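Structure provided below as structure tokens; questions to follow.
A protein chain is absent from this complex, but the other protein chains hold their places.
Moving on to chain A:
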Amino acid sequence: MTQALDQLSAVLLFSAMGVYALAFIAFTLDLARRSARVGDTVVSGAERVAAARSGAANGYVTTKERSTATIGRSDGATRESVSLRIGVVLAIIGWVLHLVATVLRGVAGGRVPWANMYEFSMTGTLIIMGVFLVALVRRDLRFLGAIVTGLVLIMLGITTVGFRVDVVPLPPALQSYWLVIHVMVAILGTAFFTLGAAISVVQLLQTRREAGAAPVKFRLPGAIPGPVALENTAYRVIVVGFVFWTFTLIAGAIWAEHAWGRYWGWDTKEVWTFIIWVIFAGYIHARATKGWRGSRSAWLAIIGFAAVMFNFGVVNVFFKGLHAYSGL
């Protein structure tokens, strides 16, 4: 029974990846189509106001206006391409398959589906997509579709090839409700950091585009918000991730105190969780420090995300420590 469910889960996961791949193609086609019409720039209200007032065509505006420039809601004001809509629909279908696959894996194991790396990435990518899709309800972030589905596809590819393990019972150290809380929150934090980094990447590209320095092949389509709006959105997303991460850190310490007898021991995994936390604290400070807004803080967001990936993909597998739960 366990194995049958697990196999079904694996098949569904592959199907989800197939659908995501199609969604990725649709999103990419949309970007390509849009970039054919460079020049139709959609700028948020505040950026327009600011640009008009200061005559600053490069999108850099004063502090006050910077803090309110945002990406518009998805009320359909922007021109839509068919492939964009197809992309969103496919992403949703893929997500549902992904969800069922993850739930089945949990049922097969009789526990939450995040007890080893395979399950953690399965759930993690599910949450990344989920947060992205939910965010679409409030903000028109569909231009991120290609980068998000692309990233999720890569992660799932690595997961299925490299991290796949059979369902095995939980070792005593993981038999704790803290597994549910601590790891779930870590996954949420990771998801928000991922989206934040994706937006920051687009922000950097947009900055280059506006500076006219981008080589032609990196030219991003015009109908994407300006760097300031992107930066503000990235900030909001990352700040949520930061709160989750702070909680992860605290919950992890409480759990460590229960399981290992000390709340903090500079175990490799603890070290990296701390490093990530400090980097993002730095990011938040950077946003409030003269000369650090804009591209520099975007780079910090990306470095922070890289550290998150390193913590997950490399520290778990290659570093020695107490957190030996990769299952590999």
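Note that in this section a residue touches a chain if its C-beta (ideal position, glycine included) is under 8 Å from a C-beta of that chain, and two chains touch if they have at least 3 such contacts; residues count from 1.
Simple rule for what comes next: contacts and distances are computed from a predicted model.
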{"item": "Hidden chain of the complex, named as in its UniProt record, picked from \"Lipid II isoglutaminyl synthase (glutamine-hydrolyzing) subunit MurT\", \"Cytochrome C biogenesis protein\", \"Energy-coupling factor transporter transmembrane protein EcfT\" or \"3-isopropylmalate dehydratase\"", "value": "\"Cytochrome C biogenesis protein\""}
{"item": "Sites on chain A contacted by the missing partner chain, in the whole complex", "value": "2, 46, 49, 58, 60-65, 67-68, 70, 166-169, 171-173, 175-176, 207, 211, 213, 232, 235-236, 239, 242-243, 246-247, 250, 253-254, 257-268, 271-272, 274-275, 278-279, 281-282, 285-296, 315, 319-322"}
